[in-house]
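Note that one protein chain is taken out, while the other chains of the complex remain in position.
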Amino acid sequence: MKLDSKTPDGPIEKRWDDYKFQLKLVNPANKRKFDIIVVGSGLAGASAGATLAQLGYNVRCFFYQDSPRRAHSIAAQGGINAAKNYQGDGDSVYRLFYDTVKGGDYRARESNVYRLAEVSNHIIDQCVAQGVPFAREYGGNLANRSFGGAQVSRTFYARGQTGQQLLLGAYSALMSQVNAGKVKLYNRTEMLELVVADGRARGIVTRDMVTGKIESHAADAVVLATGGYGNVFYLSTNAKGCNVTAAYRAYRKGAGFANPCYTQIHPTCIPVHGEYQSKLTLMSESLRNDGRIWVPKKKGDTRAPLDIPQDERDYYLELRYPSFGNLVPRDVASRAAKKACDEGRGVGSTGLGVYLDFGDAVERLGEDGVRERYGNLFHMYEKITAENPYKVPMRIFPAVHYTMGGLWVDYNLMTTIPGCFAIGEANFSDHGANRLGASALMQGLADGYFVLPYTIGDYLATQGNSSVNTDDKHFTQAVDDAAGKVDRLLGIKGKRTPDSFHRELGKLLWDNCGMARSDESLNAALAKIPKIKEEFWQNLRVTGSGAELNQTLETAGRVADFIDFAEILVKDALARTESCGGHFRIESQTEESEAKRNDDEFSHAAVWEYKGEGEAPERHTEALRFEYCKPSQRSYK
Amino acid sequence: MDFTLKVWRQKPGTQGKLVTYEAKGISSDASFLEMLDVVNERLIEKNEEPIAFDHDCREGICGMCGCVVNGYAHGHQGGTTLCQLHMREFSDGSVIYVEPWRAKAFPVIKDLVVNRSAFDAIITAGGYISIRSGSAPDGNAMPIAKETADAAMDVAECIGCGACVAACPNASAMLFTSAKITQLALLPQGQAERMTRAQRMVRAMEAAGFGACTNHGECEAACPKEISMDNIARLNREFIGSSIKK
Partner (left out) sequence: METKPTFYSTSVGKKVVMAASGFIVFGFVVVHILGNLQLFLGADALNQYAAFLQGLGPVKWTVRVLLALSVLVHMVSATQVTLQSWAARPEKYAVQRFQETTYAARTMRVGGPIIGLFVIYHLMHFTTGHCHPVKDGFVENSEGMLNVYNNVVFGFQDPLASVVYIVTMIFIGLHLYHGLWSMMQSVGLNHKKYNHWRKVFAVLFALFVAGAGISLPVAVLSGWVVPV
């Protein structure tokens, strides 16, 4: 597998501009001759689909929900970063770039991150023009707040629903192009296969989830904007439908999968409460601006939180990280919570939780002041837990939230399969080993509005139209494969539900490849995954038929891919014997139990290549160069 | 907790009916959808087809879920989507009716799953500000009063779940349509297309086969985001104004 990152040289602030100039252009009159498939309708997919259509390409957009507006970008709460420096607090493109590289624990590509920081400002302009009702100051200008891990206020927000508002903006742009006849939507349609012929992506095979019909779609380029794979852990903050199938299928067709072990565990989620639980609910980490995190000093202290006097409380983040306190980056906060719980000081009935206490904030700001800032989050917490967080400290626990790993892409956002692009959370490019708060929205929209529309033109101008249509044997083969898989799943007629396998897999990964990973735990997981897989294909029960809406069948197909994918996730975690960002290897920590990187051996992106069913995948590396941000041990003390 | 469910089951192209299921031993901390998950798992174990229902984010924001529970869209708790409704809100041993959104414009696909593409059609007709990517002026070039931005945000919160239509005695989509029209009419960015937007969106709404608003206010009561029916008056005003000016 050849990994040519195509990263430009020269002064970093000029790289993207110079590069854009070198890209080949498609003549305006020729754009309408190109068909582009976009899979996914979240921030990345919708913004890309809309922009490509505006440029004149014919876009077909596929998504499994009933409307593009439901993609899980909608659930992002906190905000979106941009280097506007409207606050005059010393922010700049360079600082955003630097913070992102550092926050990612020096495991991201500098050129990509700089470009991201550079276009971040255009995103805000674009969204404002679309009518996104960002929060405003009384003077009418855009308001900002600070967000976990940043020391400037660069986060733009729309109450606690920033993701929703940005997605509705992108959705509206997409729908205006539907109206213009340049975008065709395929709702309730799931991508099952990527079709590659003669070394180029030619289209996809999909299943219409309402009729069960398996269909081929040929195009000149395929864009995967299919999000992350956090649901491999079963319990995560992702939507129930989020899955790895599209990305994993592309991997099987030759796309390198980069850094699958980089998963972000978000520190402020509502703790698990029972076996039947279907998902975890995140609460914006903006809560950490005013909430104080603590656990009892004593082990096994079962007193009610308000009965525990101040001097018997351990405000562990404030003590260990005096300069950042409760605002340390996500990976650090999550690990510290896990440590406290491992020591037997966790709270709640399961012992898996820490307190996030607003007692001081209520005293300082009054209940109304707190309500003004966090009312909707408190409301949500109360609805789920039936506890009043104004009176009783919230209980929180980390949960899988975001996956920094994804399909490997070059500077053009193209995977190792020519013509197959990956954008947003589906690719691996910008966040390194840990993503900073409010950066996911930024990356999704940067890719879709401002990067891919340029780079895809170069590919199309160079490669021309695809000559392979859906009658080609590659398509019929892919259709047969996809249909065969559906038949196989339906034909097992065993005893266990797809969800029961998913739960088993998720628990295995969470226990062995979650917030802390060791050689031992990872090997244990690797030994167990094939057993799960074996039982899955022998004892699965899928009711109903393939020719109708069949949610059990959909789940089964996704779980099958999760099981296969879990293996490369664990293998990647095993091979990376250093700790970095969200990937914490117990064997690699400093004396103060902080993550310890090993730059000599691991300053690279690990890229996995599929070698065939039953064969071990091959690990490749793309060396990372740091010319501007000199890697140092991250310290938030 | 134990419940008796009366759930609407309907296969494509056939007449549906209410079927009774026992849901025993449900945790009071389970959400309504988690309760359905448990029922479904047990159905699969008995080799029966599980109940099809739409859901995705399960945190009240995607708008995918929604059923009429005991006669209320998203259940009886105010300002709540079905995924955020918890079983502790029901009394032990109670009978719970679960029906799909019912409207001609939202045909049933299967069981509790309905087709809400009509909402997309309304937005497609004009629920946007046309702006080419990359051609926007600076975000602070046009100051917008905080009150205006807040008012726009109040309506922009709509999640497009369809509860307003489901709860409306007339199956009208006026609250949904008015929320988008209001958001864009309030903001200075939305002025250029304001007249055509009102015309096109209302006509798309009519074409989809929704009923007429007769100001019952059930939409506002059912709306999980508590969007006010005052917006419907604004829609009417926008439509009348644009009809005169066009």
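Residue numbering begins at 1 within each chain, and the chains themselves are lettered A and B in the order written.
Operating definition for what follows: a contact is a pair of C-beta atoms (placed from the backbone, for glycine too) under 8 Å apart; a residue touches a chain by one contact, two chains touch by 3 or more.
Just so it is clear, the structure is predicted and the values come from calculations on it, not from any experiment.
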For the chain not depicted, the shown chains it touches: B
Chain not shown: contacting residue from B:1, B:142 or B:221: B:221
Hidden partner chain, residues of chain B it touches: 6, 8, 16, 18, 68, 70-72, 76, 97, 99, 102-105, 169-172, 202-203, 206, 209-218, 220-222, 229-230, 232-241, 243
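Here, only the chains that are shown with their structure count from here on.
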Computed distance of Cα centres, chain B from chain A, in Å: 27
Interfacial residue positions of chain A with respect to chain B in the complex: 47, 50-51, 54, 65-72, 74-75, 84, 86, 122, 124-142, 158-159, 161, 164-165, 168, 171-173, 175-176, 178-179, 185, 187, 210, 237, 239-241, 273-274, 276-279, 281-282, 379-380, 383-384, 386, 449-450, 453, 495, 497, 499-500, 541, 543-544, 548-549, 551-552
Sites on chain B touched by chain A in the complex: 11-12, 26-27, 29-31, 33-34, 37-38, 41, 43-45, 47-50, 52, 54-64, 79-80, 84, 86, 88, 109-110, 113, 115-117, 119-120, 123-140, 142-146, 149-150, 152-153, 156-157, 159-160, 183-184, 187, 189-190
